[in-house]
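Questions regarding the structure given below will be posed in turn.
Up next, chain A:
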Amino acid sequence: MSASFLYALVGIGLFSLSLYGLIVHAHLLRKILALNVMGSSIFLVLVALAKRTNEAPPDAVPHAMVITGIVVAVSATALALTLMLKLTAETGRAELPDDQRESH
Partner candidate 1 sequence: MGTALTDSPWGVMLILLPLAGGMICFIWPRMAQVLGLVTVFSVALSVVGLAWQMLDTGVYRHAVGGWGAPLGIDLYADGLSLLMLLVTAMVGFAVSVYSAAFFEREDATRFWPLWLFLLAALNALFLSADIFNIYVTFELMGLAAVALVALAGGRDALGGAMRYLLAALLGSLAYLLGVALLYHGFGTVDIALLAERVDASPVVWAALGLMGTGLLLKTAVFPLHFWLPPAHAHAPAPVSALLSALVVKASFYILLRLWLEVFEPLIGSEGVHTLLGLLGAMAVLWGSVQALRQTRLKLLIAYSTVAQIGYMFLAFPLAAAAGVAAWNAAAYLAFSHALAKAAMFLAAGNLLRFGGHDRIADLDRVVQRLPLTAAAFALAGVSIMGLPPSGGFIGKWLMLEAALVQGRWDLVAVIILGGLLAAAYIFKVLGYAFTQADVVHESRAVPASMEWAALLLALGAVLLGFLAVPVLSLVGIGDPFGASEIRP
Partner candidate 2 sequence: MNWNSWLPLLVILSSLLPGLIIFGLAEERIRLRTVLNLAGALVKLALVGWMLWGVYHGHDYEMRLALLPGIELVLRAGPLSLLFVTLSAVLWLVTTVYAIGYLEGSPNRSRFFGFFSLCVTATVGVALSGNLITFLLFYELLTLATYPLIVHRGTETARRAGRTYLAYTVFGGALLLLGTVWLYTLSGTLEFTPQGGFLDGLGDEHRPALMIIFALLIVGFGVKAALVPFHGWLPQAMVAPAPVSALLHAVAVVKAGAFGIVRVVYDVFGVEFAVGLGVLGPLAWLAAITIIYGSLRALFQDDLKRRLAFSTISQVSYIALGVAIAGPIATIGGVVHLVHQGLMKITLFFCAGNLAETLGIHKISEMNGVGRRMPWTMVAFTIGAFGMIGAPPVAGFVTKWYLGLGALEADQAWVILVLAGSSLLNAAYFLPILHRAWFRAPSDAWPEERDFGRKETAWALLLPPVLTAALALAAGLLVMLPFSPLEWAKLIAAQEFYLP
């Protein structure tokens, strides 16, 4: 049970935690937070399992993937936040409009 598996399990735990946060909470800022935590958890799993080489330097490819992932995550967060702000400006509430009611 080397360190890499420990971090991988922590990653899995974070993934489930953030999935719960994303589904349960209605406030959009919390959903975006949950998505960021989920992204980090997956990156943790990726890099942790890359360290399973005993003593040799870890595999560089997952590291590159994670850096790409981080930049993509920040772009998605920026767009999501702006969309949330525009939606709050329009509807007054920072939550997904329930679409059952018939709009105009």
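Just so we're on the same page, a contact is a pair of C-beta atoms (placed from the backbone, for glycine too) under 8 Å apart; a residue touches a chain by one contact, two chains touch by 3 or more; residues count from 1.
The candidate set was assembled so that all candidates are chains of the complex that A comes from, given by their letters.
Please read these numbers as outputs of a predicted model, since none were measured by experiment.
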Every option in 1 or 2 belongs to the complex, but the one touching chain A is number 1
Touching residues on chain A, where the partner in the complex is candidate 1 | 15, 22, 28, 31, 35, 38-39, 42, 45-46, 49-50, 52, 61-62, 65, 68-69, 72, 75-76, 79-80, 83-84, 86-87, 90-91, 96-97, 99, 102-103
